[in-house]
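Here is the structure we will look at.
All protein chains but one are shown at their positions in the complex.
After this line comes subunit A, so read on.
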Amino acid sequence: MKRKVLALFLVGAMVSSFVVGCGKSDGTDSGSQSESEKNEDIVTLKYATYRVGNHPSAAQEKACLDRFEELYGDEIKLEIEELPSDQAYADKMKVLAASGELPDVVDGKNGIKELAIDNGQAVDILPMLEDDQEWKADLSEDAIQANMSEDGKLYSLVALTQLSGYFYNTEMFADAGIEPAKTWEEFMDNCEKLDAKGHTPLALMTGENCWATNILLAAMIGTNGEAGNEFMNTKYPDTYQTPEVIDALERMKVLLEKYTTEDAIGALYANAANNFMQGEAAMFCNGLWMTPDFENPEKSMEGFSDKVGIAMFPENGLMTTYPEGWVVCADSPEKQDAAMKLLKVFTDAEGQQAAMEYTKDVPCGNNVEITDQFAAENPLFAQMMEDRKGTEYAFATFDVTAYPTVVDSFSKYYPDLVYGNITAEEMAKKLDEAAESSK
């Protein structure tokens, strides 16, 4: 009897909760007709991002999204999917690209842009950009051209120019009696002098995408005459078995063997950055976006920002790239219009200003004023802007020019190169094989 009563009670509870659930929904519909009509006019836009949590661009992105909400919150509802790691983001987007279900706006990094073009989701945004000349004027022609496809279509937009030379510890340089090198021979000589004084010359890493190491490798190749510079500015080069690549790999082998920290082989970006910011290495190759970390007591030792200098690579080389930026994958005209509004918030002069202030990214257009106050507060940024004028060799990174399989191969074959399992020539051949697997 008791069990029957209990069963009856449970069934009653389930039915009543079901009815209550339905009832609430009905009440909303009948009670706010005007609200419902208003909702029909709101466009829902899906956006996926990895610039969240501890990501260096998280604050900048939040500022842009707040501005978007302020400007278009009444007409566009933004559904944001946060993926808190670059790799998790790339993997998820690739799976969605396979089924043609990419969100309405995505970042085109790690080959996602190419996949969106291949699966037909990427929208040519050039006509829509042409319709807004004021916005177009905020973007440099170089930035637009960098993302233009061979068929004259524009599938993505960026807000910034990535500039990278290297940071150096001024105290260690003074102790070794050296200045930033003008030639690669001088650079190697500086490493020797730092080493002789008991300072580890370079913070390198071969884990993840070998970021800091590959900027230096790209610099060696990109400043090695016309052929090397052309190679480092060519998307998906035909072969890596060139004299410039092999020379650079041989020099990199020496640097990894003799002039870096003992954990460099296999180290992640965080390990290498930490080695530099804790005063355990004299040089670190990275872009201006790293400068806020030098004042962060959780990342750098006390007073570290006063000891950091910035320099271009030997032969007046400077990594200068435009990342892929944002791609519109929305299918309906309404959503495409909403997506363009989001891209505008990210990339117009105000968006570029936010990128500059929050992450010290270099604006890609000329409509952002770098005030004297900003320059005084950010001396490394100001010096890089000054040095930039003397650039003889501008080059891109492997992350921009190579297939993801090639970037991945660097982390696998650097250890083999350093431990003598393969030669520089053999490593270049391995890179060709990795590129072939992506074609």
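Annotations for the structure displayed:
Heads up, the rule we're going with is that contacts are C-beta pairs under 8 Å (C-beta built on N, C-alpha and C of every residue); 3 or more make two chains touch, one makes a residue touch a chain; residues count from 1.
Heads up, the rule we're going with is that contacts and distances are computed from a predicted model.
The listed choices are "2-oxoacid:acceptor oxidoreductase subunit alpha", "CAAX protease self-immunity", "Carbon-monoxide dehydrogenase medium subunit" or "Sugar ABC transporter permease"; the UniProt protein name belonging to the chain that is not shown reads "Sugar ABC transporter permease".
Residue-wise, the contact with the chain that is not shown comes from A:115, picked out of A:115, A:217 or A:355.
The residue from A:85, A:296 or A:438 that touches the chain not shown here is A:438. When the missing chain is restored to the complex, the residue among A:97, A:356, A:384 or A:400 that touches it is A:97. Of the candidate positions A:41, A:226, A:262 or A:372, contact with the hidden chain is made by A:262.
Listed by residue number, the positions of subunit A touching the unshown chain are 90-91, 94, 97-98, 111, 115-120, 206-207, 261-263, 265-266, 404-405, 408, 411-413, 415-416, 419, 421-422, 437-438.
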